[in-house]
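Pasting a structure below so you can have a look.
A single protein chain has been omitted from the complex, and every remaining protein chain is retained in its original position.
Should a chain be cited, it is by its letter among A and B, assigned in written order, with residues numbered from 1 in that chain.
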Amino acid sequence: MTGQAHYELGRGSGTVGGGTVGGGTVGGGTVGGGTVGGGALGDGHARHLDHDHRAGLSDTVFELRRVSVSYGDIPAVRDVSMDIRHQSITALIGPSGCGKSTLLRCLNRMNDLIPSARVRGELRYHGQDIYGPRVDPVQVRKAIGMVFQKPNPFPKSIYDNVAFGPRAVGMRGDLEEIVVNALRRAGLWDEVAGRLKDNAYGLSGGQQQRLCIARAIAVEPEVILMDEPCSALDPVSTARIEDLMRELKDRYSIVIVTHNMQQAARVSDMTAFLMISLAADERARWGELIEYDDTATVFTNPSDPRTEDYISGKVG
Amino acid sequence: MTTSKTPLAGRTRLATAGAKAATHGTFGPRSRTRQVGSVLFQAVLLLGLSVAVVGLAAMITWAIVEGAPRVNLKLFTNQPSPLDLDDAGYRPAILGSIYVILGVLVLIVPLGVGAALYLEEYADKTRWYNRAIELNVQNLAGVPSIVFGILGVAFVARGPLSLGFIAAAGSITVGMLVLPTVIIAAREAIRAIPSSIREGALALGATQWQTIWRQVLPAAVSGILTGVILAVARAIGEAAPLLLLGATIFVTWDPSFFEGAYTTLPVQIYNWATRPQSEYHELAAAGILVMLVLVLVMNSYAIWLRNRYEQRW
Partner (left out) sequence: MPPASPTRQGFRNELEQLFLQVELMGLRVAENLDRMVEVLWTGDPGPVDAALRADDQIDAMNVSLTERCYQLLTLESPVAGDLRFIVSVLRITSELERVGDLSLRVVKLADEVPLLRSTGSIWEALRIVVTEAVELFRAALAAWSAQDLERATALATGQHSLERHYQWLVHDLQRYDGPEAARVAIGIMAAARAADRIADHAAIIGARLRYLITGEAAHLAAEVR
């Protein structure tokens, strides 16, 4: 939609992305006929993404250009370039150690918490580089929420868990209403309606994870990042959360890291496959983006043989 | 297992093994040596424990026997009078102890928790000065209390602060003494909080301070409180540094915090215990009894608190 790119990140004044993304219109600019991975990167990089056959283009939420992350001198991820679309679910898959979680945590500057982490390249959120010098990471994290692998509710009541975010960021409006709405949208309201004062630790694993999702939603982010949200849950809870993701897609953009390829296939619209590359002397290893495309294409007819090998389980 | 066994021999072996299992079971009772060994080990542990318990029991029994007759209301309300030993009381000492402890509390809670927060939440552990600070805090916990007394005399009563030999100076000195205990306990409590809680809070758009103030500290309160109570329990019993800092021998008036001489309970007990007269010994024993009860109650409270509010992560 037009004109939505008015996100104010940063301490100073100034609107963000006043038209950098396709001039704020749908179908123009970077995404249409888009080259993912910046085309010119050549062999071994993400292939050219052909959007022509897709009905209805969406805004780009994130533009990553040659993003690299290292911990001190040790590289973790190199040269990732991709566009993440609004109101879609993007899955990051790949073997252990390929840097999917690292990449995910770049998107909301959670890597700042690790002193040795260095992020290079451009990471634009609605056109603004979130690693820019005048950008406040706290504001970044309000707009880009995160749900973690192991459900981590606070040792407080259910109400206080959901209310913490809005209180902390100073959201206006009726707190109770905000909490109830968030719980509703997370599909948890029916189960906790009468017992908001109960301690959150009394909930089951699946409920706790949905509570974490409600908590993240309560601050009204635009993006929700999920780092293997279902890996600690049983299949029924997993299915419920996957259904929830599909519902949330209408309002939020979701990026999910998952080990479970069937989950990526079921849930996501776009899938990015990262793979471990070794240095020539086999000392250093880092992750690279191999392929980024429609989920259906990746899982029925991927263009890179390495992708095919991974998803068929030939290489772990 | 050789492969040259004939099938028949193999089958026979299996059959006998099966028969044995049916009648004997796979598991048998423990061997004698193991039994004796394990009992012996338990006995040794029990011995060690009983030495400590018996020692403590002996001390408490002596205190009760000697001091119980003297425990009455006058003990708490009267001034120590060299003339009328029957009416002597610990009043100034108790008040002095209270003032000193209050001073200690005011000092150690913000400083201790603040230091622990700095070390755990803000300090970059790779920097040398932070590591140096950490090391020193650990060391300070083991420094003898008399050393703190000397330091107190040099820097607090005289020297830069020049407060004189007053209760405030005693508070500061004893506060420094028990501060490492608080810092260490607070650090443990803060460290026990898993980083997932902090990450969860930060990921919602809270600042670091909000995360600390609203999530970390509330969750660490029980651990911090336990540390504070243990520190206070220790502080109450400190005599050596206060002796140096003017907790003078004979105070027969109600002390004040910021001026004048003062005394504390352990010092008073010490004074009376060293007198030749047996009445003084009775008084001392009574004082000891009071102190023991106080310390016991405080420690028990600390343990109860810790158990009650312990967070299982």
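Quick notes
Rule of thumb we're sticking to: a residue touches a chain if its C-beta (ideal position, glycine included) is under 8 Å from a C-beta of that chain, and two chains touch if they have at least 3 such contacts.
Note that the structure is a prediction, hence the values are computed from the model and not measured.
Interchain touches from the omitted chain, evaluated on the whole complex, reach A. Of the listed positions A:Asp112, A:Glu191 or A:Asp309, the one in contact with the omitted chain in the full complex is A:Asp309.
One chain is missing from the display, and on chain A it is touched by residues 261-262, 265, 275-278, 299-302, 306, 308-309, 311-316.
Operating definition for what follows: only the chains that are shown with their structure count from here on.
Chain A and chain B have Cα centroids lying 48 Å from one another.
On the chain A side of its complex with chain B, the touching residues are 108, 110, 113, 115, 138-139, 141-143, 145-146, 148, 150, 152-155, 164-165, 168-169, 212, 215-216, 219. Put simply, chain B touches chain A in their complex at residues 124, 126, 194, 196-197, 199-207, 210, 214-215, 219, 311.
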